[in-house]
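Here it is: the structure, laid out below.
All protein chains but one are shown at their positions in the complex.
As written, the chains take the letters A, B and C, and residue 1 is the first residue of each chain.
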Amino acid sequence: MSIVVINGSGREGGNTETLTRLALEGLEFKEIVLREKQILPIVDQRHTPGGFDPVNDDYDAVIQDMLAADVLIFVSPIYWYNVTGLVKNLFDRWSQSLRDPRFTDFKEKMAKKKAYAIVVGGDNPRIKALPMIQQLKYTFDFVGLPFEGYVLGQASKPGDIQNDRRALAEAAWLNDQLKALVNV
Amino acid sequence: MSIVVINGSGREGGNTETLTRLALEGLEFKEIVLREKQILPIVDQRHTPGGFDPVNDDYDAVIQDMLAADVLIFVSPIYWYNVTGLVKNLFDRWSQSLRDPRFTDFKEKMAKKKAYAIVVGGDNPRIKALPMIQQLKYTFDFVGLPFEGYVLGQASKPGDIQNDRRALAEAAWLNDQLKALVNV
Amino acid sequence: MSIVVINGSGREGGNTETLTRLALEGLEFKEIVLREKQILPIVDQRHTPGGFDPVNDDYDAVIQDMLAADVLIFVSPIYWYNVTGLVKNLFDRWSQSLRDPRFTDFKEKMAKKKAYAIVVGGDNPRIKALPMIQQLKYTFDFVGLPFEGYVLGQASKPGDIQNDRRALAEAAWLNDQLKALVNV
Partner (left out) sequence: MSIVVINGSGREGGNTETLTRLALEGLEFKEIVLREKQILPIVDQRHTPGGFDPVNDDYDAVIQDMLAADVLIFVSPIYWYNVTGLVKNLFDRWSQSLRDPRFTDFKEKMAKKKAYAIVVGGDNPRIKALPMIQQLKYTFDFVGLPFEGYVLGQASKPGDIQNDRRALAEAAWLNDQLKALVNV
């Protein structure tokens, strides 16, 4: 069972990453740090004769890693009540993959995985991040990816997440879930 | 009264742009086409001593245009139940502007404007785009920008929007709202 | 094709009813006025040996009328960002019908109908009634009832709805939808 963490954080060592470390403790995983990749905004050629032109950036490598995983953990600080632009550009490019002859089994592969999300924000996220969770659900549903759960934390300044007891309990829950999957 | 349209569409001449043309008919406006600009993902330096480094891209010019406007019209096709990555990266960079000594009056200026949104999607947007509308509300609230209304259309293939009678009625409503503002 | 209007309004002749009259103009329909019926809160006996006791109120007659219809139009003023208690008690009792040997085909029958909603509120309903719309969607999905559309109006004082141009356009849209169904 292989785990891939898609890290959409805009800085290193922030609260979202701290919470992710706790959730992944004792587990092997591959981490894709989106801020170290170049993933360009989609050029929407869904209705262009000839379809999408190839794009010369890191997207293909990232999606190959994602498709090879059994578990996908989407990690994002909550910027403006939403995933970061780094994560959003990745999702947007899925529209290209869904029409890519190399990925005709995109949805079939996604359907066999399990997805989790870890998100942390500063402005009342247990209320104001709920639309974001609903969007993730719709997004994963569209590609048939089972959304198995999320960890939602509140933190602003570095280190704050250690004070969010509910988030820490959820991270411990996720850690156990993942360990149970590994041991199946 | 000056209108700025922030166009987050990933292709030219799509349904979102068609609906926007109808809503802006007969009005003068400046259009910022985000796909023709380079707006990099935010590097989160909110907690870095020294704060944010300057970024050499088109963001500054875009935000200056936005701050100079009386009315902001955010235009986005609905990609993955959300604004496009182009729009999201723009919002993310607002976090930088809020800490920029050149923009100490960012919220004061925003509070005097009126914001509208025009969004079009293919997958049951009158249900599945509702979280996106809620996020826009939270986002505009944070900077004190009054969210005066939105136009929500359903369309997939080029030209489809002409069949969405409710969206056309809403665009006509917005057109009248804007004309009333111009004539004050 | 038969239309049943389930009217959950707490007063006669209010804005919600006015908007409903416009949406139903020229059409035959049966109206169930919930405030004139007694529908008791559900006594949850889902896990009681022997199941639900019969309840002596108007619910059975109402559900029989609903099951006999081809189109269901749920009408509610927005009280506290939600359907009225009158409507909620009706929904709650569906849990009883789903276990009622007389209604073993409840979901099959619902799946063949079309549902619409007409809702009117005073406190920024185009933002704050969105959770209510999402709940209606989940509720109808659970029983397999297709949710074909909604009309959302803003009004507080008697007569206000006449000033909500977008709501009037949506009511006209619904009127045409219903007439097209009748003429099939």
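Operating definition for what follows: a residue touches a chain if its C-beta (ideal position, glycine included) is under 8 Å from a C-beta of that chain, and two chains touch if they have at least 3 such contacts.
Bear in mind that the values here come from a model prediction, so they are computed numbers and not experimental data.
> List the shown chains that the missing chain touches in the full complex.
Touch partners of the hidden chain, whole complex considered, are A, C.
> Which is it among A:Y59, A:W80, A:F106 or A:Y150 that touches the chain not included here?
With A:Y59, A:W80, A:F106 or A:Y150 as choices, the missing chain is touched by A:Y150.
> Would you indicate which residue among A:L40, A:V55 or A:L130 is in contact with the undisplayed chain?
From the options A:L40, A:V55 or A:L130, the contact with the absent chain belongs to A:L130.
> What residues on chain A make contact with the chain left out of this view?
126-127, 130, 133-134, 137, 147, 149-150, 165-166, 169-170, 173
> Kindly note down the residues of chain C that lie in touch with the hidden chain.
Contact residues on chain C toward the absent chain are 9-11, 14, 35, 41-48, 77, 79-86, 88-89, 91-92, 94-95, 123, 128, 130-132, 134-135, 138-139, 142, 157-158.
The rule we apply is simple: only the chains that are shown with their structure count from here on.
> Round to the nearest whole Å and give the separation of the Cα centres of chain A and chain B.
Centre-to-centre distance between chain A and chain B: 25 Å.
> Which positions in chain B touch two or more other chains at once?
Expected reply: 130, 134.
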